[in-house]
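One chain of protein is taken out of this complex; the other chains stay put.
Should a chain be cited, it is by its letter among A, B, C and D, assigned in written order, with residues numbered from 1 in that chain.
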Amino acid sequence: MSAVIIARHARTPAERFKDAAWVAFVALLLGIPMVGLTTVDEGGALTVQTRFGMLGAFVGASFAGRFIFRWIMDQVQNRRAAKPPVAKIDRTPQAIKVIGWAVLGASITLPIVFSENRYVIDTATTVLIYVMLGWGLNVVVGLAGLLDLGYVAFYAVGAYTYALLFSHFGWTFWEALLVAGAMAAAFGILLGYPILRLRGDYLAIVTLGFGEIIRVILVNWTELSNGPNGIGSIPRPTLFGLPFERNPAEGTQSFATFFGLEFSGMHRIIFLYYLILVLALLTNVFVARLRKLPVGRAWEALREDEIACKAMGMNVTNVKLSAFAIGAMLGGFAGVFFAARQGFISPESFTFTESATILAIVVLGGMGSQLGVVLAALVLVLLPELGRNFSEYRMLLFGTAMVLIMVWKPGGLLASREPTIRLKQAATEGGEA
Amino acid sequence: MSAATLLSVESLTMRFGGLTAIDDLSVSVPAGKITAIIGPNGAGKTTFFNCLTGFYKPTTGSVRLAHPNKGEMRLETMTGHRVARDAQVVRTFQNIRLFPKMTVLENLIVAQHNFLQKASGFSLAGIFRLPGYRKAEAEALKKAAHWLERLGLTDIADVAAGDLPYGTQRRIEIARALCVDPVLLCLDEPAAGLNPRESAELNTLLLSLCREEGIAILLIEHDMSVVMNVSDHICVLNYGRKIAEGTPEEIRNDPQVIKAYLGEDDEDTASGEKAA
Amino acid sequence: MAYALQQLINGLTLGAVYGLIAIGYTMVYGIIGMINFAHGDIFMVSAFIAVTAFTLLAAFDITSLPLALTAVLITAIFFTSAYGWAVERMAYRPLRGSTRLAPLISAIGMSIFLQNMVQLTQGARVKPIPPVLEGGIEIWQSGGFTVQISWTQIMIVVVTVVLMVAFTYLITQTAFGRQQRACEQDSTMTALLGINVDRTISATFMLGAALAAVAGVMVTVYYGVVDFFIGFVAGIKAFTAAVLGGIGSLPGAMLGGLIIGLIEAFWAAYLSPEYKDVATFAILILVLMFRPSGLLGRPEVEKV
Amino acid sequence: MLHMEGVHAHYGHIHALRGVDVTVQVGEIVTLIGANGAGKSTLMMSLFGKPGASSGRIVFDGEDITRVPSHLISRRGIAIVPEGRRIFPRMTVLENLLMGTAFADPANFNADIKRVYAMFPILEERASQRAGTLSGGEQQMLAIGRALMSRPKLLLLDEPSLGLAPIYIKRIFQIIRELNTEHGMTVLLVEQNAHHALRVAHRGYVLQHGEIVLAGTGQELLESPEVRAAYLEGGH
Partner (left out) sequence: DLAVAIAGPMTGQYASAGDQIRRGAEMAIADINAKGGVLGQKLKLEVGDDACDPKQAVSVANTMVNKKIVFMHGHWCSSSTIPASEVYVEADIPMATVSTNPQVTERGLKNIFRIMGRDDQQGMVAGGYIADKFKGKKVAVLDDKSAYGKGLADEMAKAMTAKGLKPTLRESITAGEKDYSGIVTKLKQAGVEVLAYGGYHTEVALILRQAQQAGLKLTVMGGDTMTNSELVTAAGAAADNVMFTFSPDPRKNPDAAPIVKRFRDAKVEPEGYVMYAYAAMQLFADAATQAKSTKFADLEKTMRGNSFKTVIGELAFDAKGDQKQPGFVVYQWKGGQYDYAAK
């Protein structure tokens, strides 16, 4: 509420100065122990080193930064205040549609434009994996409102299922895909069952614990998972049986020889890209359709009010379990793809940080919004990538960005909710039928 | 009272620690009629509803429903959702519990979850939008539209339920409960927050639900202009016990009820004037 | 037997450390109903401040132990509280009134930020201090095995218990504690009753950070080594402890911490240390299945 | 005592108050009536800045409080029984009452709590029960009791009779009158029970779609045909 007051009041330069001075003072307090002082190791014992210059620079920068920031914000607000508040027509749904199609178009043409740029396509593939994971987790968190901090467990289950099916039985990607999905779904139910009665943050810690349990088991149960060494040489998916290899086995064709192309590593990269694009789009259609089905509405209703759901005769247990199972299954699919793309998996890829990133994608995107997930995945994957140029500042900037985006858009990047059914439109549709 | 008994509650007791909220209560609710449960604040009315509808497990006692199609059912043994789904005993809440971010129409469609879920082949048929499911959906929509119309909510069907005024939300809750096809509809203070004019409209609605659709109604209400005008039968609770039972006329003049609940008549008596 | 006793002592001390961090967690949770993922990192910051302070004191030749400890505690509490305040002000206050998950994500971002900030400003290397409080008592000897309890261990347990009692009193018995709880349950209404919600929340964060600061100093003294990564594990363990004991309950946080410390010690002592985290989480799940609000958490009865 | 001038308020893009002018004199009971969604609750909450007035002026005791932060408003002597009661469900009844005294003179505490317990004996019986498990009507009594604990100069009551048994409704209106005459408390009252409300009120306003459409003394409004048709009689 204090923000509201500030917003209405045109600030004088003196006030702005005072505000910035206060910020500088806080910066000084925070800076003394961290920036101004440090300990260095001089031959086995620590000594304190002072860095007053750096501290000064830090405080000065805080002051200037705050002063300029406030000034700009005030300008913006004044301009906004000058305009009378008009009742805006909510055009978001149309806008979202347009952006959605644009993003789709861009993602289809991307490999054509960047056909020689391995990095771009590979990074885009990573983005799509996260998009798919985000869409999967969105079912659990965004729609059903169940906080899941251990989503990575299902991703791991999918990846390891494929890796193990391959290494023990020689199953291919396509054969393993469905089994791995089912396996992950089973794990989803396994996790869901004991925690049906938990709410909110209790759910969070238990799911987090579940993710850790899976990871610790993968690390320690060496006979099964090869422990921390991971499983390698996982085969890449083929295109209807055509592998992407330079030297196909005797008497078989590879993609390059079949189409009479010269072998290039890019073929596989592009193929993997389109594969995950298709998987992700299928996920999207699947989830979007589910949302308009009774289960989907039940998930949302559950998020809104569990007790009212019960009073409407809804079996809340089944609804929760179905959310966990379907979310887990989608995570499992993504896991299979991940294993196939990396060719090597180890427990290190399935840490809590990974779960946190996926959750951040869902929340930053705007819970329940499909396009929001895409935007958030783009931001969260590209930020650290772009940040590579800043090397050691990379993760610092990443953390800062996460906070800033949340503060800037607390509801997520795209936060509007589209009804699953409308009276008007439904009536006209019904009329046609 | 010659009508068949729909619900019979026998020696129901509900204790919370040392507090006895319902004390050896026996009530019978006739089919196709409106039965009101009244009583001072804290008498145990809402607790009684909670025991009927599976939200609380009563300490002792039995609740038997003579379901018109399914025979006798023991409600006290059924858990939350089964009371609504199988026994078709549906309730509203004293503190409104809508799905606030969903639209009014969606609220009404969610109430038909079980029917739709089956029709969607547990989503398998639904995901491919097979005709069977589409037909079911159209049917559900028709039912929702019907109740929206009856409760005057058609214009706001596509508005998020949580953004609507209190009185409107009350009506949505009733519409939503009706979408579950109740045999017995339990309303907890449906007129709270309605003005006299709206209460009168509610009266009309309740009467028509009962008389035309044959839905039995169990009503908790403090607004005497509603209770006295629509009830066929009134049951008065105090400290979890039944202190009186009878027609509105009998109850209005029952000295015990006046003392514990209605208060001495004075020039302020709302019941008469409000409905004038 | 002697071995079991020693493991019990180890477990209790470890549990007290978890408990101490968990109290801060649970207190912040109790006021804004949000998991402050950055709490572990605040604790880490305080450990770094403690290291700097100890080193400074050594440089000035201040060797009196009580004096040094007090000075370090005060310094750490002062600066760490400033961090607690700033984190709340920057990352959480702007999110007041949005969904529950928004501050959670912001907290994760803050945690990443703090970790990397410390890594950048203080270096990625571990920071050791020379042993501060040495020695202890030998309690028992049997079969060639001496059971020891060090002064540091005693200090940690005592400090934790004292703080737990003091803060439990603060939260349950004082007007300030009542106002804190009110903020969590309905902040709008709390403001309507004349209470400055922002200030109450800030104060709670500072208190939470002060608790983390005490934990940071204790850990620095006990283990003698800190690095920028210690907040993560400690944070997760403390969070688990808080939930196990019943989030929002201070004695619960303490109890949860002790139980986890004991499970870890004994599981590692008699079964496989590899699976001790699995054991901890499995027990957590088991407990929550039967007591969905944790051991001492009040069951959430929702009257309908 | 209270003076609202051309107050507008919004929820997002919903324009809930469209320039309301309301005045409450010291020692008056003023009532607001209006249909569902007219903006009655919004008007009360806008005094506390939730939602804040986007334009217009609110003056209390000669001071402009339009932009004063919410928590400072109650300290000037305004207390509210809000819509939906908003008791603290996980606190005991006593703690809820104590919350009402955050800025009251502790010397009055014993007298105040006695007065509240006398009004609603059930609260004394249940002093250590968690408020969330109280019955609806008990919660309403608690909300009223909490508001009275701070000895406000101006008491805002948003549908105080909601969920109360008839015997208590009568009590409530008696109490309002008592507070007003014996303790000189000024009251702004929103009621669906317009009959009761207009009868105890010195003056009343009729709110429609966020605008004041009618004002007058209680008696005038009671007799006004528009009011009777719209709010007092069952529509048939």
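Methods note: contacts are C-beta pairs under 8 Å (C-beta built on N, C-alpha and C of every residue); 3 or more make two chains touch, one makes a residue touch a chain.
These numbers were taken from a predicted model, which means no experiment stands behind them.
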{"item": "Where the missing chain makes contact, among the chains that are shown", "value": "A, C"}
{"item": "Residue, one of A:172, A:238, A:317 or A:342, that touches the chain absent here", "value": "A:342"}
{"item": "Per the touch definition above, residue among C:46, C:116 or C:168 touching the missing chain", "value": "C:116"}
{"item": "Given C:27, C:77, C:265 or C:304, the one touching the chain that is not displayed", "value": "C:265"}
{"item": "Residues belonging to chain C that touch the chain removed from view", "value": "3, 6-7, 10-11, 13-14, 17, 116, 119, 124-128, 130-131, 136, 144-146, 148, 150, 219, 223-225, 227, 229-230, 232-234, 264-265, 268-269, 272-274, 276-277"}
{"item": "Interface with the unshown chain - residue positions in chain A", "value": "41, 43-46, 117-120, 122-123, 126, 219-220, 222, 227-230, 232-233, 265, 342-346, 348-349, 384-385, 388, 391-392, 394-395"}
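Following the convention adopted for this analysis, only the chains that are shown with their structure count from here on.
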{"item": "Chain closest to the assembly centre - both centres taken as Cα means", "value": "A"}
{"item": "Two chains joined by the most C-beta pairs in contact, as defined above", "value": "A-C"}
{"item": "Per Cα centroids, the chain farthest from chain B", "value": "C"}
{"item": "Centroid distance [mean C-alpha coordinates] between chain C and chain A, Å", "value": "29"}
{"item": "Of all residues in chain C, the ones touching two or more other chains", "value": "191, 302-304"}
{"item": "Sequence positions of chain B contacting 2 or more other chains", "value": "46, 55, 93-95, 97"}
{"item": "Chain C partner contacts - residues on chain A that touch it in the complex", "value": "1-3, 26, 29-30, 32-35, 37-41, 45-48, 141, 147, 194-195, 197-202, 204-206, 208-210, 212-213, 216-217, 219-220, 307, 352, 356, 359-360, 363-364, 367, 392-393, 395-396, 398-403, 406-407, 410-412"}
{"item": "Complex contacts: residues of chain B adjacent to chain C", "value": "46, 50, 55, 93-95, 97"}
{"item": "Interface residues, chain A side, partner chain B - complex", "value": "286, 289-290, 293-295, 297-298, 300-301, 304-305, 307-316, 417, 419-424, 426-427, 430, 433"}
